[in-house]
Each structure stands twice: as C-alpha cells, then as structure tokens.
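Below is one structure. I have some questions about it.
Omission of a single protein chain aside, the complex is shown with its protein chains in their original locations.
This part shows chain A:
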Amino acid sequence: MKRVFAKLLSGGALVLAPVLAQAAEVQVAVAANFTAPMQKIAAEFEKASGHRVLLSYGATGKFYAQIINGAPFEVFLAADDRTPARLESEGRIVPGSRFTYAIGKLVLWSAREGYVDPQGEILRRGGFRHVAIASPKTAPYGAAAIEALTRLGLLDAVQPKFVTGENISQTYQFIFTGNAELGFVALSQVMEEGRVTGGSAWLVPTDLYPEIRQDAVILSRGARNPVAVELVEFLKGEKARAIIRAYGYEF
C-alpha cells in the first residue's frame, strides 16, 4: 500500500512540475499610496507576460515587520527610501536591486467641492472638526504632513484635530466618507489621468516637506524568481512610467 502511495505521489509530482513552472507568480508588497497605479501596471504586465502578480497593500512599516518575520513577499514597493535602505543594510534584498520608482506628492484634500482653497489658507482659517493624517510613525505621507505643518507654524493649532489612519488608504477613507472634513493624503489617491478627480485640493508645495522618494527592491525571497526581475524591469519601462506619471508622481 505504501509503495502504491509513493508511486502515485512521484507520478503526481512529474505531472505537476511543468504546470507549476508555467504558472509563474510573483508576490508583491505595495505601499498603500501606490495601490491604484500598481493595479493598472500589474494588469498590463500580466497581459504582456502571462505571469500572475499577487498584490498586497499596506503601511510600509507593517510590511517591514512582516518581511523580517518571514513574510513571503518577493518584491517590495515601499512608500519611502529609508525602509528599503534598512532592508538592504540588513542583507534582506538582492544586492543592487534598490531603485526609486516614484517620487510622491502630498496633497491636502476634501471630498467637498470648494472646501479646500488652492492656497491651503483653510488651515489658518480653521472651522473644521477633524483633519485626517496617516500615522506619522509608520507612514511617510503622515510624517511629511507633520513636517509641512511644522514649517507652516500650524502644527500646534491643527494637532488637536488630528484623526490618524492606520495607513494612507484609511486616511483617504476617513475623508471620503466625510467623517473628516479634510486631510493629508497622497496626490496619487485623488488623481487619475493627470487630474484631481473630485472634491477640492491644495497641492502642498514641495519645499515644505522632504522629498518622498519611494524605493522598490527585490527581496531575498525573490532572488530565484525570474518573474520578480521581469516585473521590476517592467516597472522601469515607459509603459509603466506613463501610468505612474498620470497619478501625479515624478521621477
């Protein structure tokens, strides 16, 4: 009986091996602010290559904790450059695979038309109950918002009104549902095809906060997966860059 099982098993392995090789997949951890563009890029990549891309979205700090604890991600698109650099210095990435895939922009946004003026004067005027920001401890856009408010000299006035989203997607959700009248999110979340899609926004001047360089790496787990390399090459290509630009990122 045992031998029959063994035969069945080895036979099964022989049959399955080529199938597994063909259905190549890559597991990608994506910073929440890059959700929408990455969905489009992944769709294009899947169409062009026939491979499958499995995307997980979340806060960069959380991904870091998961990666050092053995999460099965092969490619990591972070919301900053510090976290990938840290992973690199710890020897957890494929050497030389780190590169900047986008430079993010901070925006003060409200779901209501005409609520946020194009100069952001509303922050000085006040009259709102809640300002949503992403957790400054773990989300780079949250830290950038704090920095911008500090340089404007408005942090003390605005801080009591903070409501903090776990990541930038939740921050957007607080504003989108109207529970917070306005808040700081990534430009990419409120922009499509090069235009702000709804509500009202103030594009925070880039000299008010340190540049949000978003770096990507191939993690050690992806070292032997050719699809990981292919995806990263695709990310650097013109097709992907056009998508990334349409969401308001720079390079």
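By definition in this document, contacts are C-beta pairs under 8 Å (C-beta built on N, C-alpha and C of every residue); 3 or more make two chains touch, one makes a residue touch a chain; residues count from 1.
Please note the rule applied: contacts and distances are computed from a predicted model.
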Message: I want to check something: the complex is missing a chain, and I'd like its UniProt protein name from "Molybdenum transport system permease", "ANTAR domain protein", "NADH-quinone oxidoreductase subunit K" or "Sulfite reduction-associated complex DsrMKJOP iron-sulfur protein DsrO".
response: "Molybdenum transport system permease"
- prompt: Which one, A:A85, A:I103 or A:V163, makes contact with the chain that was left out?
  reply: A:V163
Task: Would you mind spotting which of A:K40, A:R92 or A:H130 touches the chain that isn't drawn?
output: A:H130
Query: Considering the whole complex, which of A:Y64, A:Y141, A:Y172 or A:F234 touches the chain not shown?
result: A:Y64
Message: For the chain not shown, which residue from A:Q173, A:T206 or A:S220 touches it across the whole complex?
response: A:Q173
Message: Touching residues of chain A against the unshown chain: what are they?
response: 59, 61-62, 64-65, 129-130, 132, 135, 137-138, 162-166, 170, 173-174, 177-180
